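Here the complex is missing a single protein chain, while all its other protein chains stay put.
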Amino acid sequence: MAELRTEELTINMGPQHPSTHGVLRLVLTLNGEIVTNVKPVLGYLHRCFEKHAEAMTYPQVIPYTDRMDYLNSMSNELAYVLAVEKLLGIEIPERVEYIRVIMAELQRIASHLVAIGTYGNDAGAFTPFLYCFMDREKVLELFEMVCGARLLYNYIWVGGLSHDITPEFITKTKEFIKYFRPRIKQVNNLLSYNKIFIERTANIGMLPQDVAVNAGVSGPTLRGSGVKYDLRKEDPYSIYNKFDFDVCVGTGEYGTVGDCWNRYIVRAYEMEQSLRIIEQALDSIPEGDVHSAVPKRVKPVAGESYVRTESPKGELGYYIISDGSLNPYRVKARSTSFCNLSVINQISRGHMIADVVMILGSFDIVLGCIDR
Amino acid sequence: MEITEIYNKLKKVFGDGIGDLKTDLPAYPFFFADASKINAVSLFLRDEESLQFDNLSCLSGVDYDKDNLAVVYHIYSYALKHNIVVKCIVPKSAPVVQTVSDVWAAADWHEREAYDLIGINFEGHPDLRRILLSEDWEGHPLRKDYKVPEFYNGMKVPY
Partner (left out) sequence: MENIFTQWFGDNLLTYILIPVPIIAYVSVFALYAVLAERKISAWMQNRIGPNRTDKFGLLQTILDAVKLMQKELILPSRRDNLYFRMAPYIVFTAAFMGYAVLPFSSVFIGVDLNLGLFYFFAITSIGVVGVLMAGWASNNKYSLFGGMRTVAQIVSYEIPTALSAIVVVMLAGTLSMQKFALIQSGGIFNWYIFGGPGSPIKIIIIPIMVVSAVLLFLSTLAETNRTPFDLTEADSELVAGVHIEYSGMMFAMFFFAEYAQMFAVSGIVTTLFLGGWQSPFGELIPFLNTPVFQVFWFLAKGLSLVFVQIWLRWTLPRVRIDQLMTMCWKFFIPIALVNLFLIGLYIIFA
């Protein structure tokens, strides 16, 4: 009998595919249903952010950072603004710092809700997706109340904020916290502890600690591997050192530490911690003027600064070089998803097509951030 | 560990491969490293017991000045919680830097990006292709002297 001829099948997952979370293209090499190689092809959403930034003044870059990781614009703005402020060496009013932290944490909740919801959708459960988006809507309403925009805010300015918050915002936020605590449990019961969901995600896409650290993976993806590393604790920026919160890591409650389920559940835990931070910040927020430190002209001296922050997706850094003019000489964004995604080939080999979808979803990538 | 200590340690091992420590600029102090020794330097940084720089946070390609390109490494240690900034400077005429992707896997895509946008060649990189731009794009856009091409595959570029 002639030998049965088998060959590997190459399929293109994306750029238009429901579960690549944007316009990512994965070239999968398959042996039956088993994936033998994954080759990510990036750049479909490349908007030359870094080149544009060189032609803008410093404050003009902020709206561009909004559009990097469009699901967590506040954190992007915060990171960029912190880097510019470091160059300028200016002192920020305390009220501004508090509001920034509140916004960043609200944004973290919103971003994690999208991550959890879309992850459920990747697994085939559509209902949790809508539940999450319903709650995210409430966060977006808060943002709308404070700055008028729902997705791309341009809220955090160099040295201050575009608008002060109102007492109404504080009451509404407190109401939201009250409403949201039980909702986390609800989503957990519906999705996180669902037997089929655990079967789908536990022990899939193992990312060992040393590989994760070496590959520059960060955020919930890193903590899912059991590394207790959160920049808010380890290298506190803004005023995070004033608040009491826990760093959540994957515990291996189901599956093993470092698999998709643990990466996923870290996000659910973290929302709870974000609520804690917001509560503390709301209770102790001082009075003050949010515009008092905004410089008339942002013109730092020649030099450079690198600031890294803990965005919802991980370590977001901005490397800014100033040549003493009004425009930055070079802006480099150390994008979170870019680094997280780079391990995908390593950890999805040997799994099935359906698992690649789950692995990709567990990184919570945003293509605006990867391609810039 | 303080940056001066780390610097002195490196200086002792690598001698001329390490330039002066610059502290006069705002933000991080940094030093230059020889582009042809950066691989050994980073391997030392990672594996030396008292340094343990296990995480390359950021690798940026920079159009440094009129004649030079630079690669900037922001390196952190998760274990010991210290950090350094290392720069490699190479002339635009021969922009070749040793790869560090075998030391830190994180450098893999960052180096591809630096190659793509700035045009720095990383010697020894396993898969040095363009990453953000399409494969047949010409030029390296983040260089200061970059001119946007008129046409790309017959399509008009400037709108």
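We just call them A and B in the order they show up, numbering each chain from 1.
One rule holds for everything that comes next: a residue touches a chain if its C-beta (ideal position, glycine included) is under 8 Å from a C-beta of that chain, and two chains touch if they have at least 3 such contacts.
As the structure is a computational prediction, the values presented were derived from the model and not from experiment.
Novice: Among the chains in view, which touch the chain not shown?
Specialist: A
Novice: Which of these touches the unseen chain: A:11, A:55 or A:151?
Specialist: Of the listed residues, the one touching the omitted chain is A:11.
Novice: Among A:55, A:134 or A:151, single out the residue that touches the unshown chain.
Specialist: Of all options in A:55, A:134 or A:151, contact with the hidden chain holds for A:134.
Novice: If I consider the whole complex, including the chain that's not displayed, which of A:36, A:194, A:209 or A:327 touches that chain?
Specialist: Hidden-chain contact among the options goes to A:194.
Novice: With the full complex in mind, choose from A:23, A:87, A:123 or A:187 the residue touching the hidden chain.
Specialist: With A:23, A:87, A:123 or A:187 as choices, the missing chain is touched by A:123.
Novice: Please give every residue of chain A in contact with the chain that is not shown.
Specialist: Residues in contact with the chain left out: 9, 11, 17-19, 33, 120-127, 130-131, 134, 190-191, 194, 196-197, 199-200, 352-355, 357.
The working rule: only the chains that are shown with their structure count from here on.
Novice: Using mean CA coordinates as chain centres, what's the chain A-chain B distance in Å?
Specialist: From the centre of chain A to the centre of chain B is 25 Å.
Novice: Taking the touch rule as given, give the residues of chain B at its contact with chain A in the complex, in rising order.
Specialist: Interface residues on the chain B side: 25-28, 54-58, 60, 62-63, 72, 74, 78, 81, 85, 104-106, 108-110, 113, 117, 130-134, 141-142.
Novice: Going by the contact rule set out above, which residues of chain A touch chain B in the complex?
Specialist: Per the touch definition, chain A meets chain B at residues 42-43, 46, 48, 50-51, 86-87, 89, 211, 213-217, 227, 229, 234-235, 300-306, 308, 315, 317, 319, 321, 330, 332, 334, 338-339, 342-343, 371-372.
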